[in-house]
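For this view, one protein chain was removed and the others were kept in their places.
Labels for the chains are A, B and C, by order of writing; each one numbers its residues from 1.
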Amino acid sequence: MNILAFAASLRSGSYNRKLLMIAVEMARDAGATVDLAEFREFDMPLFDGDLHETIGMPEGGREMISRIEKADGIMIASPEYNYSIPGTLKNAIDWVSRARPMPLRGKSGLIMAASGSAIGGIRGLWQLRIPLEGLGVYLHPDMFALPSAPGAFDDEGKLKDEAMAKRLRDNVISYVTMGTRLAEPVKASLK
Amino acid sequence: MNILAFAASLRSGSYNRKLLMIAVEMARDAGATVDLAEFREFDMPLFDGDLHETIGMPEGGREMISRIEKADGIMIASPEYNYSIPGTLKNAIDWVSRARPMPLRGKSGLIMAASGSAIGGIRGLWQLRIPLEGLGVYLHPDMFALPSAPGAFDDEGKLKDEAMAKRLRDNVISYVTMGTRLAEPVKASLK
Amino acid sequence: MNILAFAASLRSGSYNRKLLMIAVEMARDAGATVDLAEFREFDMPLFDGDLHETIGMPEGGREMISRIEKADGIMIASPEYNYSIPGTLKNAIDWVSRARPMPLRGKSGLIMAASGSAIGGIRGLWQLRIPLEGLGVYLHPDMFALPSAPGAFDDEGKLKDEAMAKRLRDNVISYVTMGTRLAEPVKASLK
Partner (left out) sequence: MNILAFAASLRSGSYNRKLLMIAVEMARDAGATVDLAEFREFDMPLFDGDLHETIGMPEGGREMISRIEKADGIMIASPEYNYSIPGTLKNAIDWVSRARPMPLRGKSGLIMAASGSAIGGIRGLWQLRIPLEGLGVYLHPDMFALPSAPGAFDDEGKLKDEAMAKRLRDNVISYVTMGTRLAEPVKASLK
């Protein structure tokens, strides 16, 4: 299966990007082809209905839509901001949701989060499920939340904690199995 | 695929049971084998950790677990109580979640609601997603909410509104396709 | 102000009851009068619309309603079951919500949770907010979640961690201030 993967953070030292890199390797080991994107490639203005009518879809939105369309599923590592989804990621979803056909519908998805706190961003992921599932994404039920992220990675970018790494790998393998099952040529009938 | 279906209502004239009956027929037309249960068959006391240690799983819980284990997926029609999941249904989930192996993990699911209001119980369904997905159920992203339920059925129990009936059928067919894809013999690898 | 306080657990060794006892002392120190109840006093059958029409409100429900009516606010310590509100507590809310006038409307509230996990039951509290706020309760925005509850109490039932105890006290004092401000004789105008 083909997966579009990105971390929903613009920060250069983002722990979510580090986490995503590990998950991407695991997905490739599990047989998936992964298109690894930078969230900056999907740069968009703040959504504005008037702007949408005047200029149409902004370039970053067109890029994101095109990359989603080529994939069977998406893998997102997203920080939690204020107990919820980052405004930046939600803004991107709001733009993309205006495209017809809506590219997210019928795709599968896996979401994860890294956080400096003990809770690990899991509350933000529960809020992220809502727009994605509302838009018709087959989201993997298990999510992965990495707590205490600043000290969680070794010099090579691996997770220090073996049990944590195993849990992430199980999660990714389970998602790739699910996503492969739901991908083309059956996808058509799932809509 | 094998589906366990029930309406999470104890009321005899339940609109959710009426809605479920229609969905069950549609699932059978789509090729699924459906085990149609009454929620009363799963009667359980209010959950109490001490009671669980003393008497173990109550009979209604054992029945529900056994029926879930035989199925690949579950189809639930649930009323919305106070903007959320009914306490009765949550109580059943709380008991069942104590069984090991936990029978809901790896099952697929479709949820729907009938309501007398204009909103149709959709808020309750969003709250129902949380324990089910947290427990590892592959929930179909689209849900079905029937508003103004008292006047929605004809004398034969069909939905009067053709467009509404079509939307329900599309939903059920999409779920059966997804559920079949995720069922045995692949299920093992999904856990 | 008058507060009705209870722990939404039927288990004898409940950590939520231990946590509640501390919060009750703090509320009394802050000037509140507290009616400390056991959840068993509010024992009710599983909600069933037919049963409601036949027998009316069950005795445990009438007791809970009467105790809520005498209070200006409620303080609940609730476990998290399956990422959400316990079915038992939701069942009690479902019964009570059928009374007219609905006794929860216009009351203030503070909710807290104790849990054996590192997350401390905070996800369950976010789900508990929904029916309470939907029913018109002025819920204090800050909630208190006690993680790793089994080792959190000393022999006298106090919280071992001073910082944690301070945070709980600040929370309780802030709630009592808010609840007092919103209580009679202004309450009428708030409805």
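Simple rule for what comes next: a contact is a pair of C-beta atoms (placed from the backbone, for glycine too) under 8 Å apart; a residue touches a chain by one contact, two chains touch by 3 or more.
All values reported here derive from a predicted model rather than from experimental measurement.
If you put the hidden chain back, the residue from C:99, C:137 or C:172 that touches it is C:137.
In the full complex, chain C touches the omitted chain through residues 126, 129-130, 132-142, 173-174, 177-178, 181-182, 186, 189-191.
Although one chain is not shown, part of chain A still touches it, namely residues 9-12, 43-44, 46-51, 81-94, 97, 127, 130-131, 134-135. Residues of chain B in touch with the missing chain: 83, 118-119, 122-123, 126, 147.
The rule we apply is simple: only the chains that are shown with their structure count from here on.
Of all residue numbers used where chain A meets chain B, over half belong to both copies. The two sides are thus made of the same residues. A straight line joining the Cα centres of chain A and chain B is 28 Å long. Chain A and chain C have Cα centroids separated by 37 Å.
Within chain C, residues 83 each touch two or more of the remaining chains.
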